[in-house]
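Only a single protein chain was left out; the remaining protein chains are all shown in position.
Order of writing sets the labels: A, B and C. Residues in every chain begin at 1.
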Amino acid sequence: MTSAEPVIQTTRAPRVRRTRRSRIRIALKKAPLSAWFGMGVILCYAVVALFAPLIAPYRETQVFSEAFAPWSHEFAFGTDQLGRDMLTRLIYGARNTIGIAFITTILSFAAGVTLGLLAAMYRGWLDQLLSRAVDVLMSIPSLIFALMLLSIFGSSITSLILVIALLDSTRVFRLARAVGLNVVVMEYVEVAQLRGEGPAWILRKEILPNILLPLIAEFGLRFCFVFLTIAALSFLGVGIQPPSADWGSMVRENATLITYGDVTPLLPAGAIALLTVAVNFVVDWFLHSTSGLRDEN
Amino acid sequence: MKTSSVIARERGTDLLTVRDLHVEGFSDERWHPIVRGVDFSLKRGEVLGLIGESGAGKSTIGLAAMGYAKPGCRITRGSVLFDGVDLLSMSEARRRRLRGSRIAYVAQSAAAWFNPAHRLLDQTVETAVAHGIASRGEANRDAVELYKRLQLPQPETIGFRYPHQVSGGQLQRAMTAMAMACRPDLIVFDEPTTALDVTTQVEVLASIRRVVEDFNTAAIYVTHDLAVVAQMADRIMVLRHGQTVEEAGTRQMLTAPAQEYTRTLWAVRKLAKPEIEARDHILTIDNVTAAYAGGVKVLSDVSIRVPRGRTVALVGESGSGKSTLARVVTGLLPAMSGSISFDAQPLPLSLKQRSKDLLRRIQMIYQSPDSALNPRQTVEEVIARPLEFYLGLKGEQRDRRIGELMHMIEMDESFLDRLPGELSGGQKQRICIARALAANPELIICDEVTSALDQIVQEEILKLLIRLQRELGVSYIFITHDIATVRAIADEVVVMHQGKVVEQGPKTEILTSPHAAYTELLLSSVPAMDPDWLTGLLAKRKRQGTLDAAG
Amino acid sequence: MRLNPVAKTVLQRLGLGLITLFVVSIIIFSAIAMLPGDFAKATLGQSATPETVAALQHEIGLDRPPVERYFSWIGKMAKGDFGSSFASRTGYRRTVAEIIAPRLYNTMFLAVMTALIAVPLALGLGIVAALYRNSWFDRVVNTVTLTTISFPEFFVAYMLAFLIISRDTFAGTEFAQSLPVWLAISINWTLNVVPKFPTLANINDQTPFWDHVWRAALPSATLTLVIVAHMMRMTRAAILNMLSSPYIDMARLKGMRPMVVVLRHALPNAWAPIVTVVAFNLAYLIVGVVVVEVVFVYPGVGQLMVDAVRSRDVPVVQACALVFAATYVLLNLIADIISIATNPRLLHPR
Partner (left out) sequence: MSESEYKFRVAQSLIGRGKVSRRDFIHLGLAAGLTVAASDQIFVTVARAQPQQGGFAKLGMAHGATTDSIDPAGYPDTFTQTAFSGAMSNGLTEVDAKGGIQPDLAESFESSNGAKTWVFKLRKGVTFHNGKKVTAEDVVSSMRYHMGVDTKSAAKSLLESVSDIKADGPETVVFTLNSGNADFPYIMSDYHFVIMPSVDGKADWASGTRTGAFVLENFQPGVSAKLKRNPNYFKNGKPYLDEVEFIAITDLAARMAALSTGEVDYIGRADLKTLGMLKRNPKIEIIEVTGYGHYTLPMNVTIAPFDNPDVRMAMKWAIDRQEIADKIFLGHATVANDSPIAPAIKFYKNPEPQHRFDPEKARHYLKKAGMEKLKVDLSVADAAFAGAVDAGALIRETAAQCGIDVNVVREAEDAYWDNVWLKKPWCASYWSGRATADWMFTQAFAAESSWNESFWKNPRFNELLVQARAETDEAKRAAMYGEMQQLAHDDSGSIVLVFNNFVSAQSKKLGHGDVAPNWENDGLKMAERWWMAEA
């Protein structure tokens, strides 16, 4: 505060009234080019995923007579081994892969954040119990464990989502607990405790809003990891199952073509990579703007 | 300062000349001016005091005098002539050679400015060795010499400790030793004693002053504390909003400031509330003992009475247990033994056992409004919550009450949709006060509520608190380490030291004729607005042999 | 008694680690018990008669209740006996130890080889990127590493294999013929500069050391690409994080060169997060490389465990899981020890 007048700024008119929307607008305006690129790509993917049936030229599983058709007007990226349009498969692949990864990440965050914050807030035996449980889960190789669990519960999409969400929530738990611990010691949390607020209110109103940014950043990263995990599981044969199109399986199915310099497997792999890079750009920007770290030179 | 040395220094030539200095800082994606055209010069061996409130640009100027701008800042215009060469136009490599060797820096919080990963000695000698001024062995021996001069305990071995292993006062002196390692021509002191307790501050000031004089080093001494700068500087420059308000010799500046702003600055330390007798006690603490997990006792056998509608100031240095006492009263740290009664009723010791209404009646305000306000809640959300939670107010009723509270803390209602980050420190503290008031409390515990604020703002807040007490009849427990604050607000004073109550009584009595030796030491360590205060105090203490005892 | 903080952490973590291993063994055992089918059905396959299956189940003790089997297993474990694979037959004992040992050696070999390349590379790149942050170098390194982790691991592996194959085939492809001659020639030349690493890493216990290195080159390169990004980014971030500390300003004000500022003043304080990430990635090198093992036919523990899960060879699965869990626990312990050792506050309490 810079004013020296003993009279307080009772009369001073505040600056423009700031709503949440205007704050977001200001933040967006400051975003660097890479973040804009990232957001643009994510938006495109989201649109494609949401409106796949409208955008795709054919039905997801529609079969044409010609397998391995070359690129043409009719089939922009040719057809696959069953004679399905590659472009259509890519578009539906976006829907399936992103959709599943998104739901999985949401679930893993819901579980991880809730438990992590509870552990941070209550410490003691609850913290010990949860932390040790997470240690145990993390010490089992996750890919192989996922493989086992999926074998037990079947490779349905539901169990795929639940299993990956469970294994992934361990890392979210760790992060949420760590950032939560930083916030729990803040005096405004103490103020709420002194006021007599219940734990749910404190979690939701005092702690969560303050760890949202790192969590969102982590969300982006975990989303990508889930993506790659699904691809790896598809590689081991328990990922998203055909005839649903998914990028991991599409890479896997066409992998042998790479040996002959065929670019077909590059399309889904590139689609995965582009999204991952885009998400990371946005995450970098988020982390950068929250850490208060300035890259000057 | 000692008159003889002042004369000697005045014979020096111009060492540093700063002309038309402009510095900008980057925030909200924009460059804002921080320093707007400051000129000054400094002779060899001379000490210049830079004084001003936060945001006045005094630290920035101090760094700019080294040709350095903090990350996020840039020097946009001006020249800094050091020994005849412009620091701003020379190459980075040449500037680097000057830094540390001929111009050195001593920072406010040595604990943060020392690298935690290296031993003190390694950091002390680093500059000398890196600049090729001394060999490692020579530098080590010299460092020990400097430690001795700065009166560090065990100068032979203290260098082998890590920063976290020594106390704040010692660290500050070690940092001065580090700055002195190359015997620079100029040292920039950036609030070197602000983070220290008053009793420690005296010693550090004395040490610093001695080495600066011994080596005839020129210095820029940046501080917000007039009394401190009065002890150290030959000349004082008052800054405001990145501009010079006025500049003059120390004595002249203290006695006859030319500008109105300077006079306001000088005046703030004179606020004093007349004390009033109390009728009864709202809070009685009897023989309370408390300890943190791990069994370290922080309070032992503490008994305090808080008169209704009055203010009890809890005075003591860091570690005296005064903040712990606040936690005991609020129930966050239930006392191990002893009893507390509130409004003649026994108060459950643990927070969990207290009723909602009881919680409402005791509120707390914290030292740092930054951490006491949730950065993600608007002012309205902050103030409204206690209204809804305790009083169940809704809709129009609630909004009306919020309006009243804003009025009470003298803030416009248009602030309601702001986030704490968009407010100044004083405004934030007002919001914290409003939040406490919203509960209609009977007792408010104020934990160092003014110490993070500028002095003018401090005064405003103190006045506000006094007015509210008068109007609402609320009682305060006012925790502070600052005697001026005590003078301003207290009716009764409790002096604490190492977890025990040293003395308790009416303000005037304690401040004028203390009974306990510790109280006396504490009071005598508070710098006065008199350039000869430190010299006099040191002389007096030397006679009494109390200087070492206090360390 | 006041213990040295390192010793205290080690003891505490080892204790917790043992409990972790115990719980892991229970979880894995139950998981296999819940898997459909068992070893007998899995090995005998489609055409086995029920009597045959029953006879085999009896021989390997699968007809006993799971709880009893678990306790007999853990009883042996406590004595250091990992037991025998279900693939053992009367007169033909295959102990779990002898099955795992060579695989574990291979896995460790690959992990150490990769770590020796990847960790210095990641730290170096991270430090240089932090030093020249926002320079073109920083941006290029960031984007490249980011891209490598953005592709599925097996895709990276296939791409590397493709590069090797292209040495011989590139000139004949339509793509090459569509390029200008000079470009085609130079690409072909570039491809042939790379040594012809084997795409098949099928080593065995008789493979000489350097041949082992040679054969493990591609798997190692794949893993390097996969893990460098994470470690490099963390190194960079940790150092940058430190660069906003006041003591970095102090170092600059003391006239230290930027390299000295980063190496002597920022890096020592950034070890803890870096070491944690390095430990995480090393654990991944041992625990998570099953995909790379499959693609390059490298006989490591990951593939062994997947095989054992498929065939329900419980003792082998259990042993693999314990080896993995122990690796995880130990690496984290080492990371913690390094974090303490590099932090004077923890190493030398007041």
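Definition applied: a contact is a pair of C-beta atoms (placed from the backbone, for glycine too) under 8 Å apart; a residue touches a chain by one contact, two chains touch by 3 or more.
This is a predicted model, so every value here is computed, not measured.
Taking every chain of the complex into account, the chain not shown here touches A, C.
Within the full complex, the residue among C:Ala48, C:Val144 or C:Val260 touching the omitted chain is C:Ala48. Check C:Asp138, C:Glu153, C:Asp249 or C:Asp313 against the missing chain and you find that the one touching it is C:Asp313.
Considering the complete assembly, subunit A touches the hidden chain via residues 61-63, 65, 67-68, 81-83, 151, 154-156, 237-238, 241-243, 254-260, 262. For subunit C, the list of residues touching the undisplayed chain reads 35-37, 39-41, 43-49, 51-52, 55-56, 58-59, 85-87, 89, 91-92, 94, 99, 102, 158, 161-162, 164-165, 168-169, 172, 196, 198-200, 202, 204-206, 294-297, 299, 303-304, 307-308, 310-311, 313, 316.
Methods note: only the chains that are shown with their structure count from here on.
Of all the chains, the one whose CA centre sits at the greatest distance from that of subunit B is C.
Inter-chain spacing, taken between the CA centroids of subunit A and subunit B, is 45 Å.
Subunit B has residues 71 in contact with two or more other chains. Contact of a single residue of subunit A with at least two other chains is seen at positions 294. Those residues of subunit B that touch subunit A in the complex are listed here as 26, 29, 53-55, 71-72, 240-241, 261, 264, 330-332, 351, 354, 356, 359, 363-364, 366, 368, 371-377, 385-386, 389-390, 410-412, 414-415, 417-419, 422, 424-427, 435, 439, 454, 456-457, 459-460. In the complex of the two chains, the subunit A residues touching subunit B come out as 1-4, 6, 8-15, 17-19, 29-30, 186-188, 190-191, 193-197, 205-206, 209-210, 212, 294, 296. For subunit B in complex with subunit C, the touching residues are 63, 66, 68, 70-71, 95-101, 104-105, 107, 109, 112-118, 126-127, 130-131, 162, 164-165, 178.
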